[in-house]
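Omission of a single protein chain aside, the complex is shown with its protein chains in their original locations.
After this line comes chain A, so read on.
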């Protein structure tokens, strides 16, 4: 039976490789000085999603909330095999705590419509809270299984999975729909596929199109700019890259 799967991915500063230059005088971090990367455990969540789809059929939709730059991790999802990606970007969401973040992500998932399985990484390496997954599950009114290590099988609407419990593991059965948070080491994330990179590297979100068209045209009237942006959007949409 095919499953519709949603995976939540976050772009994060590379906190594992912080250099002295990235630390400010007052002890805070200069985010701009840090490379932005795909949150490591979200790659494991994506891989788990792709494995389920490859085994049972279905779709994988990756969603992310962040600034326009976060489109980078979504393109990466396309390179690795996601069917569809969605970016939620809005200045008002900038200083969200986990309650707000999980609300926005849960509402997005509801808007998408059908979902059988939602996957998150266990934890993002910047906020380090591991709260967003359980909070999305609560908001969607579905059960959660945290620290997923392995999916044994999914049959008759029930998943049998192994989860880590700190000092050991347990195998549990849970009815779909369900949310899993996946730990690093659960699987080996597949690399981007060259063919998909060729195809999707030109995929753009609207904010990126505007910025690119602006840069290429230089000084033009607002009207001309809007026109050019619209043409570019239509062109990309025809190719399935918008």
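Please note the rule applied: contacts are C-beta pairs under 8 Å (C-beta built on N, C-alpha and C of every residue); 3 or more make two chains touch, one makes a residue touch a chain; residues count from 1.
Assume contacts and distances are computed from a predicted model.
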Legend entry - UniProt protein name of the chain not shown, from "Electron transfer flavoprotein, alpha subunit", "Xylose isomerase-like TIM barrel domain-containing protein", "Nitrate/sulfonate/bicarbonate ABC transporter ATPase" or "Dimethyl sulfoxide reductase anchor subunit": "Electron transfer flavoprotein, alpha subunit"
Inset, instruction - Kindly state which of the options A:155, A:170 or A:212 is in contact with the chain not pictured. - result: A:170
Inset, instruction - Identify the residue among A:72, A:138 or A:208 that touches the chain left out of the display. - result: A:138
Inset, instruction - For the chain that got dropped from the picture, name the residues of chain A it touches. - result: 13, 15-16, 18, 23, 27-29, 97-99, 102, 125-135, 137-139, 143-147, 160, 164-175, 178
